[in-house]
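Structure in structure tokens, see below.
A single protein chain has been omitted from the complex, and every remaining protein chain is retained in its original position.
And then chain A:
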Amino acid sequence: MTERRDDVRRRSIFGTSLAVVVAMGLSACGGGGDDGGASKTVRVTLANHVWTENIKQALPEFEKQTGLKVEITQLGEDQLSDQYNVKLNAGSSDIDVMMYRPLQEGRLFAKNTYLADLSAQVKSNTWDFSDFQAGPVEATTYEGKPVGVPIITEQEVLYYRKDLLAKAGLSAPPKTLDELKAAAAKVKAAEPDVAGFVARTGKSAAVTQFSSFLYSFGGDFADSSGKAAVNSDAAKQAYAYYGGLIKDSGPANVSTDMGWPEAMAIFTQGKAAFYTEANSLYKNATDPAKSKVSDQVGVAPFPAGPTGSKPYNIPSWALGINSSSENTSNAWKFIEWATSKEQTLAQQKSGVPGARSSVWSNPEGTSSFPKDLVEAIAASTKAGVGHDRPLVVKVAEAREIVGQPIVDAITGKDAAAAADTANAAFQKFLDDEAK
């Protein structure tokens, strides 16, 4: 008996030491991390964006000024989101500065306390927090506290084809939604191969670009008391208008699964005359390497509905500090530099619309944008609404619900009935979330 037990013990000791050796060997080939504690290296996670490319180029200047080292991890937007959800959920301090989408995940992150409260930091005098536009700042504020700094803003505009308008005998882009409908029908009649209008059609993808239609008809996703409002008269009209426009003047056999890459492709291949989309995508339309009609693209302010032109004006991206970061003061130094007036101006000159008013009022700040785009943006920031999707925690789920009537309207079903169904579902969703 004793012999046997010894044997077992010996074997298990051997097994344990083998496991330890293996683990040590493997961790030895792991990237060592920084030895100097959390002090000199700022770890920044950024999305694939022109903004990020610009920051990377300007980075040596910041590193020289401060003596800090910046480590950038760069990912696509969905991968970025996945990574935050895993790492921040585990309370990781591997991330100091994080680039995030305030409207898509800001509430979730703030609710889960992933985002540090920046109330003290934003008071910095020279940096001037009051210079940031009110709408975007509202979207990066949670329960009265700033948790992020908006870096890139976005408004919805009307892209159009100058040559097709001229051919159809139209002298100027439409100013109202009624005019848009008539103009789209006219182009389609004049050029049977070309769609009068194209826009996103996917249930979830279309919600953000549909929102400006909704606001311009006088509706919103929820009313002022926080109740679901997607079956209001205004909302029903907006659903019927958006779906009807694509059904009647849109591309033949239109798919109901289009996001911006698909809709933009139809436009840039010269197969559509009008296209409502975010202004941040304008380079896809005006760059000859990506667009066949680059020299014929015009941009106009979002057409007015019964209650005027009310496009969204939102921060698509913001910078925040991970609340578990052990390096918050250096993290803030990076944010302060990256969102400074100089950097925002430099960004805007390369085509990234920023959130600082002073840069927009500076002629240098708008010099690189097409003239009509600057005018469209100016109009949008004036009357713009600060959100382009329901303001909830589980945004993806809410988009699926309020987006269903869009698809139903495009496929010719009863938009009003679909809106009623969606409203009941959305109210239930809001009730669940409030619990």
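Note that contacts are C-beta pairs under 8 Å (C-beta built on N, C-alpha and C of every residue); 3 or more make two chains touch, one makes a residue touch a chain; residues count from 1.
Methods note: contacts and distances are computed from a predicted model.
The chain absent from the displayed complex carries the UniProt protein name "Carbohydrate ABC transporter permease", chosen from "Carbohydrate ABC transporter permease", "NADH-quinone oxidoreductase subunit K", "Fe-S cluster assembly protein SufD" or "Heme exporter protein D". The chain that is not drawn here is touched, among residues A:Asn89, A:Thr113, A:Thr307 or A:Ser329, by A:Asn89. Here the missing chain is touched by one residue of A:Ala183, A:Leu281 or A:Val359, and it is A:Leu281. Residues of chain A that touch the chain left out of view are 23, 25-31, 33, 47-50, 71-77, 79, 82-83, 86-87, 89-92, 94, 261, 265, 268-269, 278, 280-281, 283-284, 288-292, 316-317.
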